[in-house]
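Right, I'll just put the structure down here and ask away after.
One protein chain omitted, others in place.
Chain nomenclature is as follows: A and B, assigned in order of appearance, with residue numbering initiated at 1 for each chain independently.
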Amino acid sequence: MTASTLVETHVEVSDLVVRFRRTTALDGFDLDLGPGVHGLLGPNGAGKTTLMRVLATVAKPTAGHVSLFDRDLTDYPSLRHVRRRLGYLPQHFGYYPRFTMREFVEYFAWLKEMPAASVPLAVERAIERVGLSDRADDRLRRLSGGMVRRAGIAQAIVNDPDLLLLDEPTAGLDPEQRVRFRGLLREMGVDACVIVSTHLVEDVTAACTDVTLVNEGNVVFRGTPPDLIAAGESGGGEGDTPIERGYTAVLRAARQR
Amino acid sequence: MTWHISDQLVRRYVSGRLGDADAWSVEAHLVACAPCQAAVGEAVANTDNAAVVEHAWNATVDQLGSQGRVRTGTAGRRLLVLVASGPAARLAWLVSIVLVLAVAAVIDRMGMRLSQPVSLLAVVAPLLPVLGVALSYGSGLDQAREIIASTPDGGLRLLLVRTAAVLAVTTPVAFAAGLFAGSLASRTSVTWLLPSLVLTLLTLALGSAMGLVRAAAAVGGGWLVAVIGPLLTRDAPPVLTPDARPILLLLGVTAVAVVVVRRQSFETLSFRLEP
Partner (left out) sequence: MFSPLLVGREDEVRALVGFGTGLVGSQPKVALVSGRGRHGEYPPAPIVTSDSQIAAYDVEVVAALRTEAARRASLSDVSERPPDDELLRRIGAGDRSAFEDYYSRHAPWLAVRLRRRCGDDDLTADVLQETFLAVWRAAASYSGTNQAGGWLWSIATRRLVDAHRRRMVRARAAGEQRFGHVLVLSAEDEALAGSYDNRLAAALNRLSPELRAVLKATVLDGLSVREAAVVLDVPEGTVKSRAARARRQLREALA
């Protein structure tokens, strides 16, 4: 049973353009994703974060069409419906230092309009899944950076989202935590669309079923990690691992166009 | 309960020899019936499932750590959590409001003897909720704003909850300060209430167009000009007179209409920085 047929979750982006003042962050971006774990790679400033923000309905597109779960985001009820089924963790996120981890996750469970009676159990489960049950009642300011990030991941998954957007989620996690986190991603990818934006190429090979490489607001590669590795072999890229070579080869080819 | 599961059914169910339709009703019944749960418990003791139950118990006991501080999920809890994240729940905010209003009240009381033309309290009190709103949802000042913006409740609804919480704090304190300011009471204790509300609403309305921090600055600045300007020419500020009240009311109602019409603008953030 392949992932793409199990669940209908759908992210559809066509010709997306996002401009701020004079910079064009995304220039005619296309994307079509179903369930599974999808990697988003690219250099800084390539437009990955902007894409994540648009998908998280946090930023408005300048032009183009975005449809999540077969809904346009143009009217308020659709927007709210989509947001209830979303999970988002931006690259830089603030938190309230006085809050305990449990209260932090609970706060977002409420904001996501989860049914009242289910909130305590869902919060407990989310904290369990990121492996922080024993620190759940410590204040966030007492926790290390990696733990705060895991708390952020917990709030993103508390409502069992159909679309999970994670921007650089492994920053600050040690290798053991990263392995555990990838396991969580794979588990969620069974029946949800998980998009992970990262510049850590190893994250991609280990957990993602497909990769999209972004450069200067455009897609320059779309395929599986083995495809990217193959591109490295034929394109003569530089790097210490096969996938790094694929990454640099594709980027170089894109810049020469 | 008018019926329970017979012993024979229990045995068949527990040994896996019951068809779907019958097992359906057994399972539906078992969820809520203690005597039948006990009967199943007895029957299970003689089957393979007993080992499963035992094994799971041992594994569970090994991992029983501390319990968390879990609270029940109710609408009241929701309100509490949403309010606790905003500035209204911070001690520093409360202390600073009290201080500011106390100082204004003291000055008014002293100024009474100097027949000062305007009450400092009436000028200052309406600005405090405006400041509170700016702190609530200002860009960069709500640290988790980017995640909040991706939630269904994180836009106007959260803003309104926090605004209400800010007003709920500033209004009683200002009222108390007004009473303390003494015989200027006819001028101070409620002259500021209507401007308070109207300025807050104006901040929200303008905030839908220019961002809340700028709107707060604009509204606050406008208020100060409206009050201090006439003072320079030795007149009493018209804004503080009873004649101004209908105009203020009209402004307030317009502001509400603007907020309602432009409510979708509160739902996304605008990013002026790097992509």
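Heads up, the rule we're going with is that contacts are C-beta pairs under 8 Å (C-beta built on N, C-alpha and C of every residue); 3 or more make two chains touch, one makes a residue touch a chain.
Quick caveat: nothing in here was measured; it's all calculated off a predicted structure.
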Contact partner of the left-out chain, one of A:D15, A:D30 or A:D191: A:D191
Chain A residues touching the omitted chain (full complex): 1-2, 5-8, 114-118, 120-121, 124-125, 128, 133, 162, 183, 186-188, 190-191
Interface with the unshown chain - residue positions in chain B: 1-6, 9, 12-14, 16-32, 34-41, 43-45, 48-49, 51-53, 55-57, 59-60, 63-64, 67-74
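Keep this in mind: only the chains that are shown with their structure count from here on.
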Inter-chain centre distance, chain A versus chain B - centres from mean C-alpha coordinates, in Å: 29
Complex contact set, residues of chain B against chain A: 65-66, 68-75, 77-78, 81-82, 84-85, 142-154, 158, 263-264, 267-275
Chain A to chain B touching residues, read off their complex: 18, 20-21, 23, 25-26, 45, 47, 49-50, 53, 56-60, 76, 79-81, 83-84, 86, 88-90, 92-96, 99-100, 102-103, 106-108, 110-113, 116-120, 123-124, 127, 133-134, 136-137, 152, 155
